[in-house]
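Have a look at the structure that comes next, please.
With one protein chain held back, the other chains of the complex are shown just where they sit.
Up next is subunit A:
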């Protein structure tokens, strides 16, 4: 017996990253643009999805993958009621979706006949950041009531984003939220990140977000 050191240097999330890459390739083949929507619980993920569907529905076919920690179909039911195919993934208490769950969710969507897939990740600012799903864009919704210090306290989730939605801006008059301080933190973590201030229920700012999303979908179709 001789103890011996074996050098490995392998990323611990590598297995998930590989599955995510396969998911990405499937989306690409189908010409579908996929968005991973992350946020804390109550930031307005479902509302934003429903308002987004409402605005894009006549032009685009949208599929939704709903990640929930328990078999609660409230969110998926709302999407189905809006006339779009929705898949519910119960993570069995897990705090995030991962590449494998994502792949199973994709199996249940008619990818070939869709233009856009929106994934509603589990409400959590820590865990979803660590697991690539294979979507083309990670988008975070940060709501005004959560406070302006969230980039400082949860730096990880801001790192891998392609877009940021600052939601519930209609509450700004009632809440201490220093937008400048908030955006400075975001800029340090993710330089040049595009952000969309919205009040989804009132419709404020939704046009810019919808415009961005449509551009991404169109670019994917052409590719």
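Going forward, a residue touches a chain if its C-beta (ideal position, glycine included) is under 8 Å from a C-beta of that chain, and two chains touch if they have at least 3 such contacts; residues count from 1.
The rule is simple: contacts and distances are computed from a predicted model.
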Record-based protein name (UniProt) of the chain missing from this complex, from "ABC-2 family transporter protein", "Alpha-ketoacid dehydrogenase subunit beta", "Hydrogenase maturation factor HypA" or "Branched-chain amino acid transport system ATP-binding protein": "Hydrogenase maturation factor HypA"
Option from A:96, A:136, A:195 or A:220 whose C-beta touches the chain left out: A:96
Touching residue (missing chain; options A:15, A:57, A:171 or A:218): A:15
Residues of subunit A in contact with the chain not shown: 1-16, 94-96, 98, 124, 126-127, 129-131, 151-153, 155-156, 159, 184-185, 187-189, 191
